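Removed from the display is one protein chain of the complex; every other protein chain stays in position.
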Amino acid sequence: MTLSLVLQAIFAGVTNGIVYALVGMGLSAIFKGSRVINAMQGEFSVVGAMTTVLLLTKAGWPYPAAIAAGALAGALLGAGLELAFVRHMARKNASEDSFLLLTIGLALTLSAGTLFFVGRDGYLLPPFGEGVLIVLDAVIQFHALWLIAIGIGATLALRAFFHRTSVGLSMMAASIDADGAATTGINVARMRTYTFFLGGLLGALGGILVTPLVAVDYQLGLNLTLKGFAAAVLGGLTNPLGAAVGGLTLGLVESLAIIGISSSYKDVVAFTVLIVIMILMPNGILGRAGRRGG
Amino acid sequence: MAAEPLLALREVGHAFGGLSVLRSVTFDVPEGGIVGLIGPNGSGKTTLFNIVSGYIRPNMGAVLYRGTPLGRDTIQQRGLAGLVRTFQTPQVFEQMTVLENVMVGVTKLTRTSMLQDLLRTPAARGQMREIRERALAACERFQLAGLRDVPAASLTAGQRRILEIARAVVGEPRLLLLDEPSSGLNAQEIENLRDWIVRLNEGGMTVLLVSHDMGLMTVAPMVHTLYFGEIIASGDMAAIQRDARVREVYLGV
Partner (left out) sequence: MTSSRPLSSYVTLGLALVVWAILPFVVPRHVADLLVFTGIYTIAGLGIGLLLGHCGIVNLAQATFYGIGAYASAYCTVMLHLPALTGFALGAALSMALAWLIGRPILRLTGYFLALGTLALSAIASALFFEWDWLTGGTLGIGGIPKLDLLGFALDRPSRYYFLVWIVAFACMAVAANLVDSRTGLMLRAMRDSSTAAAALSVDLQSLRTRVFVVCALFGSLAGSLFAHHASFVSTQSFTVDRSINFLLIPVIGGATSIPGIVVGALFITFLPEFLSKLGDFHQILFGLALVAVVVLVPDGLMGALGRLRKRRVAAGNGHGG
């Protein structure tokens, strides 16, 4: 096991980890804000990425505009689904299982819809910045560096949002104590919609950022959902910023574990990690008192 | 020679985080007796109950059942040994009928393997018949026969309480732990409950009863008063109500 192999794995791990972190932060934000486990989180990534791809290649939009539109598409999809389904079920006091089945059904619909409209092919986006950086025989693409930088920026922005802006503080308040928040004039239902908007935005961003590195296809959604969920659990489900740590951890574990084994076992490693941490560390590695599943 | 108490608490103590909830609690529950625990909210009654029934492991001290420490016995193991509890809010099986609820209480007295049940062997059928018969008898005894086929969800609070007790008793426990059994009941229902406790005890059932209802507590010849996790007075209700420390704590006298 040479140093450059390890370094290569670390590069790959951090890169993937940031993507998982973004998906996980969205999932965690949605859970924190609504107690709903969003099994379609990864589909937001696919929809965001596909929107960008289509606008760029079919409609000829400039890249930055296509990216913005893709991120917005994910965000609007999230908010839209909350308004259409979640709100209705929340009013009927639906069980946790019902919400889960709902999001699984929506995930299936979105994934099947992607298959139907776009087909089985995978699509790539152009990277931000051409070329690679070589450190000690280990290669990292410039795009990956951009990805890491944007990911860190997004995490910091999210932190600032939750702690500094009034909307963010209201969302936090509504999720900690809905009744108390309502008495101070916070529209709890609207906060929940914003939460889904935010979750969709983060998911879409993750999808767009990863597509120059990994082709996006209709099956990527489930994969990202499970890994995002692992990231979120690792970070403590009710702690959206913890998912950043969780995502990085997952990415690194995944990449380091497959040194010497074929890289096709990457997913198997990640999903096994998910199962193991749910059983052994349901409150995540940060140990905050999140809520145990179920 | 004094008979060994059915249940014995020795120096039981528990703290949540840094907060001490129970301190050095020691008392006996003699076989065939009724013992009560009374105390204001926050006195540790619920925690003590949860420790005895197996939902919490105490930080300190021991709970002995028939002479041996309960240690790490699970809730189910304690139930099989004869130590059965009810809950402050009656936990009935909502979607099952009254009869089926009681039948669940009988299941621990019988034994079938899943394979026998899957194949509906004569042994499995026989066990089901027995379960049903015992449950029917219990329904008669507890005057629930008319409500046999009613889904438990439709019962009143008083009926739920009786159902819960019937369901617990049909499994032939030795020690019945009643957690705030009068909560949610009206005066008539509490009277009915009191009668049932007396009747069960006369039939040989040992009872440990937690309640804030002083009237119901008169059914217990020995009552321990808990205050901030410590027993501050023991005796029958009359003695408790005369006790200086209790008066100070409850009435500020």
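When the chains are written out, they are named A and B in that same order, and each has its own residue count from 1.
Everything that follows uses one rule, which is that contacts are C-beta pairs under 8 Å (C-beta built on N, C-alpha and C of every residue); 3 or more make two chains touch, one makes a residue touch a chain.
Worth saying up front: this structure is predicted, and the values here are computed from it rather than measured.
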Contact partner of the left-out chain, one of A:Ile37, A:Leu125, A:Leu158 or A:Ala174: A:Ile37
Of B:Val84, B:Ile162 or B:Met237, the residue in touch with the unshown chain: B:Val84
Touch with the omitted chain, as defined above, among B:Arg167, B:Arg194 or B:His224: B:Arg167
For chain B, residues in touch with the removed chain: 53, 75-77, 79-80, 84-87, 91-96, 100, 103-105, 107-108, 110, 112, 114, 117-120, 124, 127-128, 131, 150-151, 154, 164, 167-168, 171
Missing-chain contacts mapped onto chain A: 37, 39, 85, 88-89, 94, 96-98, 100-102, 104-113, 115-116, 222-223, 226, 229, 262, 264-265, 267-268, 271-272, 274-275, 278-279, 282, 292-294
